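Here's a structure for you.
We show some of the complex, not the whole, and keep each chain where it was.
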Amino acid sequence: MSWHAKVYVVLKPSVMDPQGSTVQRALHQMGYSAIENLRIGKFIEVNFDQALQEQEVHKQLNEICDKLLANPNIETYQFQIERV
Amino acid sequence: MKITPQLIQDHGLKPDEYERIVQILGREPNLTELGVYSVMWSEHCGYKHSRALLKKLPTQGKKVLQGPGENAGILDVGNGWAVVFKIESHNHPSAVEPYQGAATGVGGILRDIFTMGARPIAILNALRFGPLSNLKSRQLLTGVIRGIADYGNCMGIPTVAGEVSFDDSYLDNCLVNAMCVGVIRHDKIIKGVASGVENSVIYIGATTGRDGIHGATFASTEISEKSQEKRSAVQVADPFMEKLLMEATLELIEKNLLIGIQDMGAAGLTCSTCEMASRGNMGIEIDVSKVPLRELKMNPYEILLSESQERMLLVAKPGCEAEIHSILKKWDLNAATIGKVTETGLMVVKHEGEKVVEVPAQSLTDPPMYHPQKLEPAFLAEYRSFRESSIPVPTNFNQILLRLLADPTIASKQFIYQQYDHMVQTNTIVLPGSDAAVLRIKETNQGLAMSVDGNGIYCLLNPYEGGKIAVAEAARNVACSGAVPIGLTNCLNFGNPEKPEVFYMFEKVVEGMSDASVALEIPITGGNVSFYNESQLGPIDPTPIIGVIGVLDDVSKHVTQWFKKSGDLIYLIGEVNDLIGGSRYLQVVHGKKTGICPTIDLKNAKLLYQCLNELANKRLIQSAHDCSEGGLAVAISECCFTGIACGKPLIGAKINMAWHGRMDGILFGESQSRVLISFSPQEKKLVDQILSTYGMTFQQIGVVGGSQLLIEQAVQIDVEYIAEQFFSSLEHQVNSGGKA
Amino acid sequence: MRFSIIVFPGSNCDHDCEYAIRQVLKNPVEMIWHKNTDLKNPDCVVIPGGFSYGDYLRTGAIARFSPIMESIFNFANKGGLVIGICNGFQILCEAQFLPGVLLKNKNLRFVCRNTYVRVDEVDTPFTNQCKNSSVLSMPIAHGEGNFFIDEEGLKKLEDQHQIIMRYCNSKGQITDESNPNGSLKNIAGICNQARNIFGLMPHPERVCEKELGGIDGQLIWQSISNS
């Protein structure tokens, strides 16, 4: 048993996404013309020791996202926690 | 588990090979032992089909400090310095997963160099793909280039030279050969040897996972739909880990803490353990339960055969263990003492207290040796019967020149090498884009020139001449830069050696290479063989790739290929003739991959290199460029504009020479041993004198100047225009699907 | 002028900087391992190029948590000079010593080649030996040099004259063609408001010797020495 967290890190809408636009262009060229606004972010999965309280997991996740996993200048994040 | 004939076959072992194992052991092997033999006796590790031939290679020379048999060859460059270098293939993994395959290929060859104590200073690569009109080829190219770039860039080792060409025969089986060059002080050289009973055997680097189990066996079969499934998890490259591993390894060696060290490449822990024991005539005993693992519940079979990357095995000097561990800690690397050296000559593996392998170490490094059957392929006679007169002589030479300059095999590879950091370490004196890269050795005045080269079509048309030409051409590149070629490494990429036609070609190529190596006095210090490069389309063209190292005693005397100054005279050293057999011209313009392969006079080639060296040493010439694919016209064009990649202006030339025969052959034929030089008119007398002293055939064919390239009545074209085609073509074709 | 070069795991232009500063410009240099906290009393701290922590996650993201970073922070707060080159620039941005961020190059490819940059600010400790609007030739080698900042941030940079150099053509014109990575306003290097922290993508240490194709990089080191 442990905590499983899913973290989503995405670029702020105002920040350009060179990778996303390149992929979108490639897809248009491949004929997928119905596609729009493709943006590429990060999907991070991580486990926490079961001994932790849910609140503590929550707190640690916020910290590590603020400090490391996301760059607040350009990115925002969200996460979900579940027991597994 | 009972060893069944099916199991033996699944391990790629033949029934009589299995018999031999039983004989050696005096009993049936267990499953783990079977696995260990199967990888060590695979073609990839064991060189079963090539060893007999490779033994005949000329490997001796005054400067050779280490020939084949170690992780890399070593040559003396004087002043207490030596150069360590080797080439290796990663064709099969790259064909399946281009990015990771190419990246781990670079990682592997880097380890071969720094495991000898040398700091890698340069990476080179030779690549072959199918035509760019094919989507798969484009994807392979893009992935492979990114893989090579990301790994070398992250490591901070410049990728300074390479070679890329395109042909149908590589469509499903691309070639990815990576070479690395390092430098070292003589007294720091260390080898992959175990000695000293009871000395600790230490595992360092990345953790072991299930990736790449049986990679060596995989590389020893043809690529098929099935090979995909047979694969275990793809090996993922971790260049950051390798950077730490390199710095830590070099620090351990610098501080004299090791007896021996060996990287874990193909066949992983198995190979490094038994090779170190075998080289030192010792035994090794390891406990695989102590190996740092990445995955749960791995059994000894998996641990021994895993090809997880970025790992090394070392034997510590007595009493140095604590310091070793503290250095590894500084670099945040895993380290575990997993065993010790013994006097038994046995490789013994324990797992949770139980003995799971006990076999003579030497028997693993001494696999069966075969003398495969050979048969001259029927196509050779067909190629020889080609009549050049069957090809009409065209008249639109401007257009043909443009087409050749835009041909991806000939066009600038700038699109590729700009993705490689080729300047880091601040040694690169001649950047990619000239015949050879030149690097300085910082603590000295000296320089190293290096080049990789190979030409599949010559070897296809005439394997013996092709083998000779491959060596001579790589050496010529180096000689053109002003250096003396002192040694070579080679990667032999062929089809299935069990097919008599393939083996025939292999033997002839190796003979040609050997003869060239002897005649040119460039010893072969190592290399690699990659067989089973086949697909539904049959075998690839026989493709030896040659990497040559040259030395400049004064690096400031290096020569580049582009014209420097208006008014300089242009000489062609070598013959003017009109043969088009095997030329890129014949293939690109007439769609014919055939003809009589050019021949080469090795005695003359040797003199040519000496002559070039003297011209450079006396600082008489402004440029030197060898004529290769595309012939004279392409070579002259390149002299006019390749300087712009280094910020130099482009410049025209006017060519008039004595010639007779067919104009297309004169312009685009690929006769060997030809070099274009340019120099100031003031030096003419001295240059003539030196050329004559060496018995060179030469003539003044023109003068540098203007903004156009004019060749006889045949070519009249703006240099800026052809330069544009030359530099943009490859990127354009990669993006647009092969349309020029 | 005493220099300290910070060595992170994965730094790989550290020795190039050392060579240029020590052998070519004859200034004393210390190499400082990132796990240390003592900067060894330098006048200028150099954060070199490379791939600290493999550039994993985001370039420079992990390096900013190294123990040495706090010492650099204190050093800079007291007015000490800090120059970050390439990965060093990325680290300075991640650590918020400099505003903005370096995104992936517009074409997503790593690019190693020569570029021209125009020096638009000479009133800094890093460019005082350059002439105003002079054009320097310096190579770049990066996959993530595409400088980005929001509008407000950009305005601040412009108002405070913090944009030190921009990519240009050989004539000094700021054009789209001369922008190698998609950088906003062709920005190649910026400083902080106090003008003692400088980050740039091009590599001055690679052009300090004629043999290597140019000596324009010397101007940067000489400026630092003279300040």
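Letters A, B and C mark the chains in the order given here, with residues in each chain numbered from 1 onward.
In this section, a residue touches a chain if its C-beta (ideal position, glycine included) is under 8 Å from a C-beta of that chain, and two chains touch if they have at least 3 such contacts.
Owing to the predicted nature of the structure, the values given are computational and were not obtained by experimental measurement.
The complete complex stored in this file has its protein chains present as A x2, B x1, C x1.
Operating definition for what follows: only the chains that are shown with their structure count from here on.
Mean C-alpha positions place chain A and chain B at a centre distance of 41 Å.
Centres computed as Cα averages put chain A at a distance of 29 Å from chain C. Rounded to whole angstrom units, the spacing between the C-alpha centres of chain B and chain C is 36. Across the interface of their complex, chain C is touched by residues 149-150, 153-156, 238-241, 243-244, 330-332, 417-426, 428-429, 431, 440, 442, 555-556, 646-647 of chain B. Chain C meets chain B in the complex at residues 9-10, 12-13, 15-16, 19-20, 33, 35, 49-51, 53-56, 109-114, 137, 139, 141, 143, 203, 205-206, 209, 211-213.
The touching residues of chain A, counted against chain C in their complex, run 14-16, 18-19, 22, 67-69, 71, 73-74.
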